[in-house]
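My questions will all concern the structure given below.
Every protein chain but one is kept in place in this view of the complex.
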């Protein structure tokens, strides 16, 4: 397998996440839990925890909050080499507030990310060398949606990394609060020809791309139409805010095969945020480590399922833990309750 | 709709509630969570959060604990205009200690409310103007049971508010640790002719009032016998201390109709205390806002169900949240997991 | 003494304040303490806790954070009648992050208040009736500095309240991070003719207004030059971040007298933020309650000193507590260690 | 019933247990919950809480951590008369780290008990009088597995207590991380002839002792082969880390009878550690108090089930609570949700 | 030295103490720290921690709060053999709320101890054997002041223990909120002839007993007038709520000598409550262990000084720690900063 300095570089906004403890509400209480989060950071840290070398391109304010985020990024093993610091007077860190749900109460989110420093990122600030120093580049539809400025940078990054020889991974991750379906579709159709690994939900395929018919055929159509090499679609059943079932399907164009396995049932959901990103991390790890779509599926499903049980956006599972979960999930006989 | 200064005035004891954090026990640990609670305060705050103007008549010690309770009352939007402060040397705030359950362990309660300042409340201390300044007056059987003194005040308040033109709402809320079924029944029979809206459990109807037959007929009988206009009975199924199902039936004498809807299934119970009061709040809001028994039922069920997911006695749901829960509950298609 | 619905209405931004617990740092740790703060809210709540009726004119986002602030405002007894809610998509609550100091480490502050909803406040949103319903109106230089929009509203409010018969109180509270000294001075000179009660530091008098000579003469000059009726200047000695000495001087033009008293020595500083606002609150209370500059001085000094010992921006001292502190401060014999 | 100073003396290691709060992970976070634990302490405290007099023989370091453990032992009502303090320079308290699970993540344990002071315990340090002052002596396979030194002491204690007239209770509690099945079996066969009450899992019976056939016959075989008087085997079904079902079977040789009852279904597992020890405590209490195998079964099942709902190794249920749980478990009609 | 089962038995009320964390206020915040406290328990636990055997006579409610107190009593090594449980419906545990001070804010206390179970204690409930099984009996003026019932029991206990051969220790501990100086003095004069060891403040000697002149002469006068054997008077200088200086004087009638030493300067006061009781504990330990007034003084001063640095009423210092503090206090050369 090819060796480069990084296995994965991602690009995206990193935010401060503030949450009341477990069941408390935003409108009351004296405490916020303070964490770092952001879709592309979550992906990078998931891959890093599994053992590959990753970094993230982002822009942070040059103040204590930027330093906090930098420290957290290091904590999860992601390189801070490509972090850019915003020294302008308006520098700010985007924030989101998150409150857990409990049936019949849904989780609640308040975003406060307008004018965050990420929107002032310039291509000049990113060292040219990065484009050839990584095996894979990943970003998501959130980065495209943040602002015209960030969108332009994200698309140019895709071009440059593609040219630099990196595998291009993209998670549609459509957010109706950031842009319209029309604007999103038009933008995606522009970049899909460069995308190698596509993460897209069934709902997005049907609503935004107006695809119809069987899921398996829909997934394949991205490869036929745009030359995507691998398409992954997750399948989450929300029984209640605290109990989910999770599985996924991966279509591999090279072998024209769909992969899937029995879903993880009755997941004890502690914190659902970031579990989609953890799926991306597991899949990318499987591809980058083993170049094997089936392993990608297994790692994606396991990494995502276990993320649900961990507080915060960021995953916290190393290779040994995920391997153990895959083993237990695929085991047929009795499984020990805990390892002493 | 008639306009008065207040939509709802309630009367009752307000207590300090002390609880060990989530799963810890009263007999151990170093911390108590400190909250305000009390059936009639819970009702007033629930209605206030939904958007109407409420107040409470009660008596608190003139010390730091009384001030704490006053601050909390304001926090939930209930007027403190009718709080009376006890400056006597024996002034005290009633307390109850509450510990959550987890199957097979039941929740546990220890009351320490003897000689609380509420027992020294006098009619003279309550300004006369209040009797004509509210659209609805509510109290509960707990207030009747606290002591002979409080009972006399509560009954006289019913008389005066009735005379002042208020709708009279009453929740039987029978507590075997405070008085006997006989004493309770005798007292209730005295005030039932003045009650417009009656909240009574099926168990109380059958055991205390010795009613037999179908629940629907039992509910109707209160209207036939005493002139009650609307009777509401909740139906809770306790699957475990952490998993309940909740629904209710309302009988509206004016239209001679029983209302009910599909129950809320598999509620994630975080704190069950006050969910009965939240039901009363939802029903009263429905009546006072829409004068509509079906809306009253929907608001009652939703407000009560969601209260179970919130720590403390007091509800924390505004109109927007409850409306969203009702909408999701009555929706037929797929429902979004969370709103971004 | 004249009676109006409110004794004091203030105008200003209300922010979310986030702080790591006591000695922890912003760049580390898992927790932020969550509080409400803002100079003019601090003043209103201080006066309210002392027993007068106050309200605040401000604009908050129509979301959970706006509700949190509203609840907190009620908690400290300030009316939320004049809060305006921003329903626009860009609605946001300003934030500041605060970290305590410990010698030789200074306290640290990071502001994130750009584009907060307060900047979208319009005069139309404020009911006309407010201008004649209060005895005193207060705002500060921070409101003038936030943005051109807020400045215009603040100045117009001063005009309207003045016309409505209110005493106009103003705290210069110069913040170099918000505007220049020149811009500040020019703006102040425009409004000084309408100001009745002026709070200004000696440093600001000397640097911004280029005044020279004795402090007493400097204070008097504002009355001579602009018709200010009462000028108050605080005197804080920072021995260390945890140990301050605090006193003040008040000049009363009516009697042409300077008032001062022995300073509070060796204050145990727990949280210094808001102690200047608490001083304003104490002085305004003294004026509005007793119309007595000496009492104003005593209440100002006591309220400010004790605020330093209380976590958060907002004061938490009622009349009884402040009266006790004044009594102990002015006592000559031995003073009891604590009251049992 | 025979009276001695103690009803039960146990022997075993007592450890410091460190756990991240509820869902947090060992590899992150700033806090460990600090508790005392150890199989034989758990048993003694369970019996003590139910109302009998117990003590424990163990060795602790002569430092603040040893004092902490001593204080905790007293807190749960176990006598510290037979605690021995290790004043050597190498004195240390064994530790284990425990992290809760949430499906699909299993609980995790890290042991750090090598070279703990318990390994330096000598028979000379234990006063001779203890052997005749108790009605029952209990230890477990963990004590046999810790080291050759502790094993020798444990076996000699069994000899001496047997000679002193005590009932000998033993819980196999096989731990693969401490010793091999072969070594364990050989050691057990040596002491089984002295054991009166044997706790052994079905898995251990089948794997280690290579027993085959029906569980009931397997249990009986220990009595036939070694003269054991009573054999107890628990039956736990792990639906998820947070949801267990628990029951057990007891075989009483004297009456040649197997006892069992309906299992406790859907236990809300808060902390599973120590629930096996709580079972032993319940059974021993039933035997020592009532000399009745059926009561032993009921107390064992109830005590173990409720322990799962309580944080930490140590139980926290007194006689009244366990009696209530047994009553509710065996009741046929409706059961109150909570006692007010 | 005479050997009896107990070295010290005390009598008094044990309360639940509830405090907001460090600088928070009673009127705000979501948390109370939960502790056990009470003057005579504090004394017993202080002596117990230093190595002697103690017990306490008191009455607690037969509920979870009574159990909590019992557990705490055991935790600090005091025997619960003489605790009596109140099974009446009115059983309650007295409470006090305590808030720390910070200059210029004083500590604040709210008592809620009316009708606590201690007031229902009867002599019949106390086993006769206790009167001859202890070397020393201690109670305080608080027990005399609680109610006529408790006073009668306390006085009769003094009679019986005196007759049983115990040294009688008494701490005047006058509380103006419980009774008048006149009532107190009259009661004390009745029991002073039976008191061997008297703890009395200079202020009480001068105000209540109207004594005049030098402190040394005043102390001696109790011995001359009533036959007291040893009189101890503490000398505390409150520089601020967080900085005290502490010393004391002891007069020993047998040798007609006054003992004193250099005071402990600049004590870092974390929690002042119970430091007076810790002094009593140190003095009694010195007397009971060494029968030496000078050692009593040293232990009293050290135990009291260090108690100020420990949260809660109850001390937490063993013999080794106190011996180290005495050594450092009396050392002349440089003292190590900490022992590694």
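The first chain written gets the first letter, and so on, giving A, B, C, D and E; residue counts start at 1 in each chain.
Note that in this section a contact is a pair of C-beta atoms (placed from the backbone, for glycine too) under 8 Å apart; a residue touches a chain by one contact, two chains touch by 3 or more.
Keep in mind that this is a model prediction, so the values were computed, not measured.
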(request) Mind giving the shown chains that are in contact with the missing chain? (result) A, B, C, D, E
(message) Please identify which residue in D:65, D:118, D:136 or D:184 touches the non-displayed chain.
(response) D:65
(request) With the full complex in mind, choose from D:95, D:155, D:323 or D:338 the residue touching the hidden chain. (result) D:95
(request) Based on the whole complex, identify which of E:264, E:285 or E:299 touches the chain you can't see. (result) E:264
(message) Tell me which of D:33, D:292 or D:318 is the one touching the absent chain.
(response) D:33
(request) Can you list, in ascending order, the chain C residues touching the missing chain? (result) 22-25, 27-28, 101-109, 111, 175-177, 236, 238, 240-242, 272
(request) Write the list of chain B residues that the hidden chain touches. (result) 29-30
(request) Considering the whole complex rather than only what is displayed, give the residues of chain E touching the chain that is not shown. (result) 22, 75, 264, 266-268, 270-271, 302, 305-306, 309-311, 316, 321, 324-325, 328-329, 337-340
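Keep in mind that, in the parts below, only the chains that are shown with their structure count from here on.
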(request) Would you mind checking the shortest number of contact hops between chain C and chain D? (result) 1
(message) Angle of the rotation mapping chain B onto its copy chain D, from a C-alpha fit, rounded to a multiple of 5 degrees, please.
(response) 120
(message) For chain C versus chain E, which are copies of one sequence, does the interface use mostly the same residue numbers on each side, meaning over half shared, or is it different?
(response) different
(request) Can you check how far apart chain A and chain D are, centre to centre, with Cα atoms defining each centre and the answer in Å? (result) 45
(message) From the mean C-alpha coordinate of chain D to that of chain E, what's the distance rounded to whole Å?
(response) 40
(message) Where in chain C do residues touch two or more of the other chains?
(response) 29-30, 67, 71, 75
(message) Edges wherever two chains touch, nodes for the chains themselves; is that graph a line, a ring, a star, complete, or other here?
(response) complete
